[in-house]
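Complex shown without one protein chain; remaining protein chains in place.
Note that the chains are named A, B and C in the order they appear, and that numbering of residues resets to 1 at the start of each chain.
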Amino acid sequence: MIRFDNVDKVYGSGHHALKNVSFHLKKGEMAFLTGHSGAGKSTLLKLIALLERPTNGNVFINGHSLNTVTRRHIPYVRRDIGIIFQDHRLLTDRPVFDNVALPMVIEGYSHQEIRRRVAAALDKVGLLDKARLLPSMLSGGEQQRVGIARAVVNKPPIILADEPTGNLDPALSMEILRLFEEFNRVDVAVLIATHDLGLIARMRYRTLTLREGQMFNDGLAAEPSL
Amino acid sequence: MIRFDNVDKVYGSGHHALKNVSFHLKKGEMAFLTGHSGAGKSTLLKLIALLERPTNGNVFINGHSLNTVTRRHIPYVRRDIGIIFQDHRLLTDRPVFDNVALPMVIEGYSHQEIRRRVAAALDKVGLLDKARLLPSMLSGGEQQRVGIARAVVNKPPIILADEPTGNLDPALSMEILRLFEEFNRVDVAVLIATHDLGLIARMRYRTLTLREGQMFNDGLAAEPSL
Amino acid sequence: MSLLFERRGQGASDRKLSIVQRLVSWWISHARQATASLGDLWRTPGPSLMTMLVLGFSLSLPAAFYLVSKNGAQVADKWSSPAQISVFLKKSVALEQVEQLVADLQTWQQIQQVDWYSKDDALIEFKETSGFGNALNYLDDNPLPDVLVIEPTAAHQTTSAAKLLVEALEELAPVSLVKLDIQWLERLHAIVAVVEDTFIALATLLCLSVILVVGNTIRLSILSRKTEIEVMKLVGATDQFIQRPFLYAGIWYGVFGAFLSWIVTTILLWWIESALNHLTRLYDYPISLQGLLPSESLFMVIIASGMGLLGSWLSVRQHIRAIEPTS
Partner (left out) sequence: MSLLFERRGQGASDRKLSIVQRLVSWWISHARQATASLGDLWRTPGPSLMTMLVLGFSLSLPAAFYLVSKNGAQVADKWSSPAQISVFLKKSVALEQVEQLVADLQTWQQIQQVDWYSKDDALIEFKETSGFGNALNYLDDNPLPDVLVIEPTAAHQTTSAAKLLVEALEELAPVSLVKLDIQWLERLHAIVAVVEDTFIALATLLCLSVILVVGNTIRLSILSRKTEIEVMKLVGATDQFIQRPFLYAGIWYGVFGAFLSWIVTTILLWWIESALNHLTRLYDYPISLQGLLPSESLFMVIIASGMGLLGSWLSVRQHIRAIEPTS
């Protein structure tokens, strides 16, 4: 489903964020992405979502090389990917409901359909009663969950999550991971960047470990030396 | 140093975020504040920084009731408090150096003084080599550390931290906590909101636990039932 | 439409619809967005009003200029309408003869109208306008001749046709001199041309500034919504989708700006008219200014909303593309 082929990423500042990274995440596979702060986890996710372009190498989604996607077609690629951002990225002047509805509004779904699916998504993250509030009226963890609801409302074939549990207590983190597993069971590919080693250890999924931009370990959760 | 006296906070939306909370954090004391997502941790910190006003009760800093502080004087109170925000809150159009320097610029320090102390603060969080970059060029954890450097650059008598390690790997989290301990040793009061129970357990400091807005436990790290 | 996943396509855009259904839903969606954008403006009445005030003032000046030049043109029209022919009669011609001549001329098919300025009236007018005043009371005799001012029909207003008419008039017994008024017409045209050119230059400047104001307002409101736009791009919104509300806002600014400027112009016109009517009392010359006709008002709204759209489009095109989500 997602394949990295000797991908390098050098930022404009000269920082070599990813070095010769290769891996293949199959359809319906779920994996963790871990590594120290600044290891390149977010950079890797950004390459998949076309928020950055690789300096070298190729990223494939469902067999299509992303290098061939033109600027004009980027939005359509992003619609197939549910992304949870490290810094939530909500519309601050719209209530929670509108935030979660946004991907569906963009795709032009009908009002009834939107209402139904947004309510379902909010229910899954436990925020149905806060649908009418503005994001600024939510706690950090609640905002994070709004972001999660928005990422899954559209039932995308790929879900990318950047520290989705950074602001959640352990019990809630577990719940959210169960939600991802649920999606994973219906053949959605899930890639979760996290530094929560306890969570990784408990779940025992495939774990990709980055260190200084290089793929340091790819396999079952191995306690990294850091 | 910080004293809560039967503090209630009801938000405009009708949500009762804090219920009859009382505690006293002495000068030079360091404590954790924990609780589930939406328990009221951030709300409690906001009351200290005058980002919100209590609905009932009184908050004292150094013996002064914050209820008597007028709008015009709020900035001066905030200068005495180093705050680390859950969502970093950096100036996106200024380099890291300017961000960390901001509190000192506001207080009108000389250029040499600013350069010296900003460099020292950045060094402590391991970002001296990224001083010239914009926040958007940093990883999530690096942005969080910029926020930490900004909070301590001014050597305030109080430090409040809202999930300061939410985006940091365990090793780095430990380092940051050592930094807080260092400040704590020179009589700075430190209050850290976190859901990282592992961290709390390892450090063995006083721990205030909130549940549904009520002070559920106040003492040494007790594994809360949640 | 999914680019990478063939079977995928739950979006409304993928449902099979007839062309009519597509058109209808296209219109409904646009109408809905236009209303939504109006609602956005309504929800922040203060700031929106401020922008509209700026626009209204800027627009009211070209409108005022237009009115001034329209009213000016009207006056000029009245003066310059046909090439007039002045016929000076011999001093010896008696009153009855003049009356007879006027009646004759009015039957000529080349002639539209004949106005007779009797020598007595001319003397009185001369006394009033020349500044010589009562000095002329000392004249032994009225030195002025009777004058007929002849307006040829449309077909005879060309220079050549008018000249033939002049020759025919010169043949008449009581006529001493015939004069075709060309020179002062040329002068008037020159003055009117300068005034009009100045107005056109100023109006162009002002329309340009309206487009700039709208463009600037939209630019800044795009910047103030930068994070929102980034979020929308992050979840897959196309530039077209993002820019639509801004384009509608531009149109609404234009419409309300035009409305406001209509009010300002009307007040200004009323004010100038009342000031002129103070003058009228001195001149005994009735002045009445013409306001904007309904069709002109509609035209103004269309032009203004067009300029609003243009301004916001110029701004939107450039700035929405430039915002790229980072982090």
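In this section, a contact is a pair of C-beta atoms (placed from the backbone, for glycine too) under 8 Å apart; a residue touches a chain by one contact, two chains touch by 3 or more.
Predicted model, so just to flag it, every value in this text is computed and none were measured.
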{"item": "Candidate in contact with the missing chain, chosen from B:I106, B:A171 or B:A201", "value": "B:I106"}
{"item": "Residue of C:S2, C:S58, C:N71 or C:Q243 in touch with the missing chain, whole complex considered", "value": "C:S58"}
{"item": "Residues of subunit C (touch criterion as defined above) contacting the omitted chain", "value": "47, 50-51, 53-54, 57-58, 60-61, 64, 86, 88, 90-91, 122, 126, 130-136, 138-141, 143-145, 147, 176-177, 179, 181, 184, 186-187, 190-191, 193-194, 197-198, 201-202, 205-206, 208-209, 212-213, 215-217, 219-221, 223-224, 226-227, 264, 268, 271-272, 275-276, 278-279, 282-283"}
{"item": "Residues of subunit B (touch criterion as defined above) contacting the omitted chain", "value": "49, 51, 61-62, 64, 69, 73, 75-80, 83, 85-87, 89-93, 102-103, 106-110, 150, 155, 157"}
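Following the convention adopted for this analysis, only the chains that are shown with their structure count from here on.
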{"item": "Reference subunit C; chain at largest CA-centroid distance", "value": "B"}
{"item": "Chain whose Cα mean lies nearest the overall Cα mean", "value": "A"}
{"item": "Inter-centroid spacing, subunit B versus subunit A (mean Cα positions, whole Å)", "value": "28"}
{"item": "Centroid distance [mean C-alpha coordinates] between subunit C and subunit A, Å", "value": "59"}
{"item": "Of all residues in subunit B, the ones touching two or more other chains", "value": "none"}
{"item": "Residues of subunit C whose C-beta touches two or more other chains", "value": "326-327"}
